[in-house]
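Take this structure first; my questions come after.
One protein chain omitted, others in place.
Here the chain labels run A, B and C in written order, and each chain numbers its own residues starting at 1.
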Amino acid sequence: MSGRLKTAVLGATGYAGAELTKLLLAHPQVEQPILLRRNGNDRAESSLDDLFPARPDNGYQFHSLEWPTLKRQGVELLFCATPHEVSRSVVPEAAAASLRVIDLSGAWRLRQERNRAIYGFRDQDSVTATELTRRAVYGLPELNRDRIAGAALVANPGCYATTIILALAPLLKADFVDCEHGIICDSKSGVSGAGKEPTDRTHFVSVADNLSAYSVFNHRHCGEIVEQLGLEASDLVFTPHLLPIPRGILSTIYVRLSREATNAELEACYRGFYGGKRWVRVFPTPRLPQIRFALFTNYCDLGFCLADDARRLVIVSCIDNLLKGAAGQAIQNMNLMYGWKEEEGLR
Amino acid sequence: MSGRLKTAVLGATGYAGAELTKLLLAHPQVEQPILLRRNGNDRAESSLDDLFPARPDNGYQFHSLEWPTLKRQGVELLFCATPHEVSRSVVPEAAAASLRVIDLSGAWRLRQERNRAIYGFRDQDSVTATELTRRAVYGLPELNRDRIAGAALVANPGCYATTIILALAPLLKADFVDCEHGIICDSKSGVSGAGKEPTDRTHFVSVADNLSAYSVFNHRHCGEIVEQLGLEASDLVFTPHLLPIPRGILSTIYVRLSREATNAELEACYRGFYGGKRWVRVFPTPRLPQIRFALFTNYCDLGFCLADDARRLVIVSCIDNLLKGAAGQAIQNMNLMYGWKEEEGLR
Amino acid sequence: MSGRLKTAVLGATGYAGAELTKLLLAHPQVEQPILLRRNGNDRAESSLDDLFPARPDNGYQFHSLEWPTLKRQGVELLFCATPHEVSRSVVPEAAAASLRVIDLSGAWRLRQERNRAIYGFRDQDSVTATELTRRAVYGLPELNRDRIAGAALVANPGCYATTIILALAPLLKADFVDCEHGIICDSKSGVSGAGKEPTDRTHFVSVADNLSAYSVFNHRHCGEIVEQLGLEASDLVFTPHLLPIPRGILSTIYVRLSREATNAELEACYRGFYGGKRWVRVFPTPRLPQIRFALFTNYCDLGFCLADDARRLVIVSCIDNLLKGAAGQAIQNMNLMYGWKEEEGLR
Partner (left out) sequence: MSGRLKTAVLGATGYAGAELTKLLLAHPQVEQPILLRRNGNDRAESSLDDLFPARPDNGYQFHSLEWPTLKRQGVELLFCATPHEVSRSVVPEAAAASLRVIDLSGAWRLRQERNRAIYGFRDQDSVTATELTRRAVYGLPELNRDRIAGAALVANPGCYATTIILALAPLLKADFVDCEHGIICDSKSGVSGAGKEPTDRTHFVSVADNLSAYSVFNHRHCGEIVEQLGLEASDLVFTPHLLPIPRGILSTIYVRLSREATNAELEACYRGFYGGKRWVRVFPTPRLPQIRFALFTNYCDLGFCLADDARRLVIVSCIDNLLKGAAGQAIQNMNLMYGWKEEEGLR
């Protein structure tokens, strides 16, 4: 046990944080994580019931966040599964305490000021924040494996963004996409993506037997999609929808090819890009991913249909939003940061 | 239009109140109801979006509750679809203003102090409250038709209670039940029964793919069940469960017969009791009700299975909790109070 | 009763036929419909349990389809809620027997041979079929009100097609759409749209907690969409998805405007087109339809979002697939054919 990595989780009370805690508890290279809570988070204790429903009274507990204590305990890596505004204030302190951090919020994902604006950070990009933003690595292992390995701060991608970036990156790299024509991303997500806070829109009765679109043209994930793919903001139309399911995302993506292609060429393009990448599955045409195939796995599943005109392409991309879209991807990033196999703790 | 009844609804922002408002809007004998809100209920305005999702800006609106205004407008009947504590303070005022009231909460259903205790009313049964309790009629039309017709205050039954009382009343009247043996009521309800307030337990992710029991041995509806059926509290075991569906209740009820019976005798007992009653359907053996048959109707559906020993009986009772369990039953009560056909506005 | 219209329903065993039967039973201008079954349809009897779950044994029943009997009974209007291949053989017989017909299948919706090909009709467009196709009126009342009124054969539209045609028709008429750029229709439907036949893909476990795309680029409804809207086949990309809900459709539609527009102009365009049309609701920006608002109504709900560049437009269109998408629309067509108010029997 002595050689195992010591980690701490801030925000194990949310869906992503709880999923992360479960993964860490089962990870062969990691000690039982220390669960941290911010002062005044009353939800913390009750959330242990979900994590450990039959626990005896003397079981797991939350600890207050104190940097000297963490250091004394030998913690090397901090996971922040916190709202972005909390991450903006906690991560600089963690960096000052020389902890490596994997942050699951949108706080550190964006390089361009215009994309950050939608988050309205109260620190208004202080010097520290600017410096941290510069050093942060966007934690999508299939694109940034090497930089993640050496990162002090990994900005774990958004769930929607993961489905869309992984679906488009191979085609864009091979110059297959007519970007100016516009790329339509019609995404559908389960409710855990909307967070654990009870609201009118996450009430069971609001969601069940329903489907609704929201944040049309102004969802926060647009910024990271265009930054990571090198697109213009106007190239992208992104419409998220709220599905009556607990977890899972399916994105249906529409592109116009810049030149005619065949199914075989496109499949080769995807297989070439993702060869050797453990957590992306390319479906053979004409098979398409479904949410249920990806659920409870760390896979991003990709498939596509090409029209008879060899130019109009529909791509389907699926993940479990709490795994490849959040906690699983965080574990994958940790594995890269510490030189372990990419699937460690994720099978 | 001039001959139509003028009504007002306090609490149209909740699920039962909204359902009631829709029924009143379509009721041929009733004018468009006046929607009232209490001061400080911010949820009111937004709830209009659900009631009238495509409404123009100058459409429906909520009005503050002012008794002189209501009288001046000619309102005769007030529906309170409010939390029980609110009903305890509003209904005495309505009575003083000579309005008839149908109250959908638990505020006025209980005769016995020990059963009221669980509600913890702050008025501690003041003189007015005691007097109103005495005059209130329990609004289950199949049992109390005549008294409802003349009532100034109708206490609309609880949803679970409706399924259980209607399932047992015929058997008890015919002395078929060995009460001392104990009556087990295992009830399962859709989430709208838990109210519109967003909470951890009504969050979609808490409910979906799940089933949970709650309030075992101490649910509020126990009191009205034993009072209306003339049982001892210890005769009844009532376990409600939260189903992953928006609406509907199924109660599975287990009794030991006091004497041997045949399917034909039991079916005759039910058909005799409910003959001419518009909103109870007795299923012919061996058919059993299902929630979906009762959904979006005002029916209480009843069916049963008798064991080979002719003594152990399982009864299945289903309703739509927002209709026969709340708003539909309120309309049925209104129809009786004003001498209209029992199905008016409910087909 | 004597003045009421006499109708018959073939196919009341399916979801659309059952919904239609319920609507006819409650329609003030129509007698209780005669339920017909084809020989050998064993599912018919058991389906009565769903329609009339508590029926006594001597209640409703199915009758064999015999033209002389129907005529003798005075039936004027036949509803076919049957598979398209059945409609192709039954409707010519009904026409020969001088019955008016509303057919809910795809059998008679398509004018162009290349669009009919996907159905693979066994009659290979016989003389009779060709003649009937010529006389059939596409039963979308908002487009074809006058022709429906006088029609002998109404081809009730497809459910997906209804959402898409009604969303696009106003914009196309006002020449707002850059059709050559391509129109993307990303549609999501509840499972009743897939029919009542139990299959692997309609099994609860296949659908729940899932979302899947299907029939990409080759769904049957493409033909009627392009025909009714006057588009080229290559203008349209249509991707249907199977939602884990029983009923309801939401289509998210992406168009490039041919000229810059404002929200006000677009809303005026929609309101102008649908002014006086009872069963289309235009949502005021920025409100968007959701499936639950349209459920259990005959409305088609429309709303939209315009991008900052005033050119990229997202339209959201919702219906209840069993009402405005099938049985409700059939009733609306019947109302037009017999000169009744368009909302008769549909409120």
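Assume contacts are C-beta pairs under 8 Å (C-beta built on N, C-alpha and C of every residue); 3 or more make two chains touch, one makes a residue touch a chain.
Model, not experiment: these values are computed from the prediction.
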item: Sole contact to the chain not displayed, among C:Ala94, C:Leu229, C:Ile245 or C:Cys300; value: C:Ile245
item: Option touching the unshown chain, where B:Cys269, B:Val316, B:Ala330 or B:Leu346 are the choices; value: B:Val316
item: Candidates C:Gln29, C:Thr69, C:Ser89 or C:Thr202 - the one touching the absent chain; value: C:Thr202
item: Options A:Gly3, A:Pro53 or A:Pro68, residue touching the unrepresented chain; value: A:Pro53
item: Contacting the left-out chain in the complete assembly, out of B:Glu131, B:Asp175 or B:Asp209; value: B:Asp209
item: Sites on subunit B contacted by the missing partner chain, in the whole complex; value: 181-182, 184, 186, 188, 206, 208-214, 216-217, 234, 237, 239, 241, 243-248, 250, 252, 254, 256, 288, 290-292, 295, 305, 307-309, 312, 314, 316
item: Subunit A residues that touch the omitted chain in the full complex; value: 26, 49-50, 53-54, 56-57, 208-209, 281-284, 287, 289-290, 293, 296, 299, 301, 347
item: Hidden partner interface residues of subunit C, rising order; value: 15, 46, 191-192, 196, 198-200, 202-209, 244-247
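In this section, only the chains that are shown with their structure count from here on.
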item: Interface residue identity across copies subunit A, subunit B - same or different by half; value: same
item: Chain pair bearing the highest count of C-beta contacts; value: A-C
item: Identifier of the chain whose CA centre is least distant from the whole-structure CA centre; value: C
item: From subunit A, the most remote chain by mean C-alpha position; value: B
item: Separation of subunit A from subunit C, taking each centre as the mean of its C-alpha atoms, in whole Å; value: 40
item: Computed distance of Cα centres, subunit C from subunit B, in Å; value: 37
item: Subunit A: positions in contact with at least two other chains; value: 206, 208-209, 244-247
